[in-house]
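Here is subunit A:
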Amino acid sequence: MRTRLLAFALVFALALVSLSLGQPAPTAFAQGGMMRTECKEDLTGKTITLHTFGDLSGPFAPITQPLAAGFADALKYYNANGGICGAAITLQQDDTAGRQEQTQSLYQRYRAFDPKPLMLLLYSSADAELLREQVADDEIPVFLFAGSTIGLYGEQADTPGWIFAGIPLYTDQFGAFCRWLGKAWTTDLGREGSPKVGHLSWEGAFGRSSETAETTAYCAAQGVEVVGGEYFLPTATDVTAQINNLVSKGANVLFTTSLASGTALIAKDLVTLGLEEEVLLSGVNWALDSSVGLLGQATFKPSGLPSTDNIYGIMPYIWWDEPTDGTKLVQEQFTANQRPLTARGISYLAGFGAIDTYIELITQTVNRVGYDNLSGAEVKKTFETFKYDALGGVFKYNFAENVRAQNSARIGRLTYARGADGMPIVVEVGGNKLLVPVVLPVTTEFETVPDLKPGGADVVN
Partner candidate 1 sequence: MSANIRPSGVFDTTYTQEMRINRTRFDQILSAGFLGVILLLPLLSRSGPFGIDLVQPGFIGTVERIAILMIAVQGLNLLVGYTGQITLGQAAFMAVGAYSTAILMRGGVSFWVALPLASLFSGVVGLIFGLPSLRVKGFYLAMATLAAQFIIPWLLRNPLAPLTNGSSPLPVPRADLFGQEISGLSLYYVLIIACLLAMIVARNLIRTRTGRAFVSIRDNDVAAELLGINVFAYKLRAFFVCAVFAGLAGGLLAIEARSISPDRFDLRTSIELLAMLIIGGAGFSQAPIFGVSVLAILRETLIPGITPTLQEWLPRLLPFVDSVNINAAIAPLIFGVVIIAFLIIEPRGLAYRWEIFKISWKLRPFSY
Partner candidate 2 sequence: MLQVQNIEVVYSNVILVLRGISFEVKPGQIVALMGPNGAGKSTTLKAISGLLRGDNGEVTRGQIVWEDHAIHNRDADEVVRKGIVQVIEGRPLFRHLSVEENLSLGGIVYENGRHIRDDLERVYTYFPRLRDLRKRTSGYLSGGEGQMLVIGRALMAHPRLLMLDEPSLGLAPLLVAEIFEIVKEINRKEAVSILLVEQNARAALSIVHYGYVMENGRIVLDGSVDQLAANEDIKEFYLGLTQLGERKSYRDVKHYKRRKRWLG
């Protein structure tokens, strides 16, 4: 599995983006190679808990299980390297199985903990949407690894805003994709005519989050027509009918808001229908993940590469193979803990990064108000001006008064690791030969995504 490419030939650390924090001139120190705010207080002997629950065993499991693995490995690593200013971090984690009923009852339990959670880490749009009002009542800020507009901003982009998203909103992601698509269609992609997008996503709050009136209008303004949407169940065996429906409406781009087997199924059926050249497959950030790349390897395009090769999408973070201190650290821990290749996806990075972010967040809060005054409300205050490059830039957060979601992203492309000869690298895992999925940036610069929440700055009327 360790290949030339994965061995990080270019591990010489880039000069890290300096921590330009809103706080008055914080001094930085290195924790395990990452630069973070210096502690003003020594918390040795204390314990700080990170609270998180979400769907570990339902439809989101393919991404949340590596996420949980990332949590576990990061905790082990950071606790061995000083924790939060010396305080040990413990993890309170539970599974909702993707059931709202369970989410609700877990939340009721969590909010009654003594001390009350300083922050809640969630990773499902539906959970965030469900708990939005309640966390505001209870003054528990939420760090969300999903991009649900309603979850963050409510139906009419109103306050209260206790939820902060670690990735761009799905609406904004789709907008950013349209913006790029409109420009790149005839140039970079070398296609003819104009792009027409059909949404082909999972049924549910997550799947339906990117097709809104605002995104359709914004895309039209970018020269991209949205022709409609089809929403299939995660148990579907076949989506050829849905693809045919969209293609007969004129779609030459499919945009998917689904995970793992959902995206892989679409890619496969595009190849089945022989449309892999005609129709461009794209999706939100989760579509550009190893889980998709691994599942897509059962079907190959006539070109000899898996069906999931060349999926375009939003890439709001740095992928494993981009040589930075952060990815190097994660790769080391990943190897040390003997995680399987299936976990080498974005959610493992996210899990690792979330712990790193939490440490920084609490450190800043402690510096500002002192350990004894730690509370959800104070953590929220820190969040409101939070600027941090988690894992040395793998995740860049820059929240401001009205921006509660990560809002810069590149366009990326899911493909497979290639050797010097240009051939895909085949690795053997447990006797099975596999190609190693990688995500490559298509646009190199991080750009601010359009603001397409209801009433957002970039909404076209």
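Candidate entries met the following condition: all candidates are chains of the complex that A comes from, given by their letters.
FYI, a contact is a pair of C-beta atoms (placed from the backbone, for glycine too) under 8 Å apart; a residue touches a chain by one contact, two chains touch by 3 or more; residues count from 1.
If you're wondering where the values come from, they're calculated on a predicted model, not measured in any experiment.
Among the candidates 1 or 2, the one that touches subunit A within this complex is 1.
The part of subunit A that touches candidate 1 in the complex is made up of residues 56-57, 61, 65, 68-69, 72, 93-95, 97-102, 104-105, 108-109, 111-114, 126, 129-134, 137, 148, 150, 154-155, 203-205, 207-209.
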